[in-house]
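The complex appears here without one of its protein chains, the remainder shown in place.
Take a look at subunit A:
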Amino acid sequence: MYTPKKEQFHTFEETEHGVFGLFDTPAQIIDAAQKTKDKGYTNFDCFTPYPVHGLDDAMGLPRSGLPWVTFFMGIFGCTVGFGMQYLTHKYDWPINISGKSFNAWFAYIPITFEFTVFMAGLSTAAALFFLAKLPKTGRKVLHPDITTDKFALWIPSNSANYSEGSVTDFIKGLGSKHVETVK
């Protein structure tokens, strides 16, 4: 059976100390990420202007676990939505309308559905904010072009086998023309 795994809820880690290199194309960053993973560096990240498909696999990131949040919060919303209407009209405020049952549940379907979608959608978005560590303003931007057309490979100082010189050489060896140390 497919069950949620902790790794699926990978979080963005703040950039403090480390080395980054800029690349020009999506293919280069995928290649660089693959080699960084193979080399045994950990906690590394890639910064891209748009989602690059294939990069998750290259970085060794598992599929996002957020659908689990949607699933369980959807069930929660469905239960609460239906329960709210049932308890109100059956117990707290029963009204006899043309002799219909107090639990006339067909009429509860629209609100139950809306509440399911509401809880599932907003909780998933909240989970994204939590995992992507948003909102947090005043974050250090590695390079202004990253949100336009450059792709950055970031190896932080808490990575395994980290030493500034070797990491810099490694990123240069991957073909990056712009390598910078952040302190």
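By our rule, contacts are C-beta pairs under 8 Å (C-beta built on N, C-alpha and C of every residue); 3 or more make two chains touch, one makes a residue touch a chain; residues count from 1.
As a working rule, contacts and distances are computed from a predicted model.
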Missing subunit (named according to UniProt) among the choices "Quinol oxidase subunit 3", "Yip1 family protein", "Rubrerythrin family protein" or "Hydrogenase": "Hydrogenase"
Residue of A:Val19, A:Leu55, A:Ile155 or A:Leu174 in touch with the missing chain, whole complex considered: A:Leu55
Interface with the undisplayed chain - residues on subunit A: 10-13, 15, 25-28, 30, 45-56, 59, 61, 63-64, 66-67, 70, 84-85, 88-89, 92-93, 95, 97, 104, 107-108, 110-111, 113-115, 117-118, 120-122, 124-125, 127-129, 131-139, 141-142, 144-149
